[in-house]
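Every protein chain of the complex appears in place save one, which is left out.
Then we have chain A:
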Amino acid sequence: MSVPPGSIIVSDWHRFPDSREFFSRILHNKKRRKFGLLEAPMMPPHMNVDIVRYKVFISGKTGVGKSALAARLAGLDFPKMHYETTGIETTVVFWPVRLKESGRVLFFRFELWDCGESAIRRFDHMLPSCKEQVDAILFLFSFTDRGSFDDLSNQITRITESSDRVVKLVVGTKFDLFMHTDVTESDVTHFQEVWGLPIFRVGGDVSAGLGEIAPLLNALAENLWHQDCMAASSVSISTPAALRETDSEIIV
């Protein structure tokens, strides 16, 4: 179901010297730059880099680290303490990607949607709102919470319908706490075989380095791009970039 890593985009592109110019646009003083909704990374006009926008929903049980993952992917400061998210919060992440075949560079703009479990339970409009026009769903479990792993299949079937055209990825959080791990390597392998979904591991080390989050963001970009290409070729109207191009964006 998912695309093998590196088949559509250059994987580990952030390590290549030719990516520096692009990654520097999402950095500021060696930290990730923060973008308001009216902003986007600015490239010199002659480079003409398109921005493609996607909505990504982060799903998972209370306390698995949905908000922390969103903060990690956006390079924001971590909350010192765990607080429940009592509504929907979205976080915008820009990520430059080079397409393998054409060599073209795109800025992916992921909008991560995060909603606390208790809010979903208490208010009926939360889940439909998160699923409206969604392009991808990240299913989270925590390596320290067996229950959250066992609940995965349940969650996947509950939240998605087979007709949905969404990219699905699974993310295991708190991987650094291997001393307390409740989920074994063979559990993970077994799950991958049964569901055909890749599992990513995140946790620990908040060095704000890109290397830590690159595999997940690249996989997200690759699968979303692939999904759009498939959709575009089946309807055969135009390239996905043209469909999604944003012209209302204001440049920083």
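The working rule: a contact is a pair of C-beta atoms (placed from the backbone, for glycine too) under 8 Å apart; a residue touches a chain by one contact, two chains touch by 3 or more; residues count from 1.
Just so it is clear, contacts and distances are computed from a predicted model.
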UniProt protein name of the chain not shown, from "Phosphatidylinositol N-acetylglucosaminyltransferase subunit C", "Trafficking protein particle complex subunit 2-like protein", "Protein fuzzy homolog" or "Transforming growth factor beta receptor associated protein 1": "Protein fuzzy homolog"
Which residue of A:A71, A:L106 or A:V202 touches the chain not shown here: A:A71
Given A:L37, A:M179 or A:V194, the one touching the chain that is not displayed: A:L37
Of A:S24, A:T86 or A:T184, the residue in touch with the unshown chain: A:T86
Touching residues (missing chain, whole complex) on chain A: 34-39, 55, 71, 76-77, 81, 83-84, 86-92, 111, 116, 118-119, 122-123, 125-126, 129, 132-133, 248-250
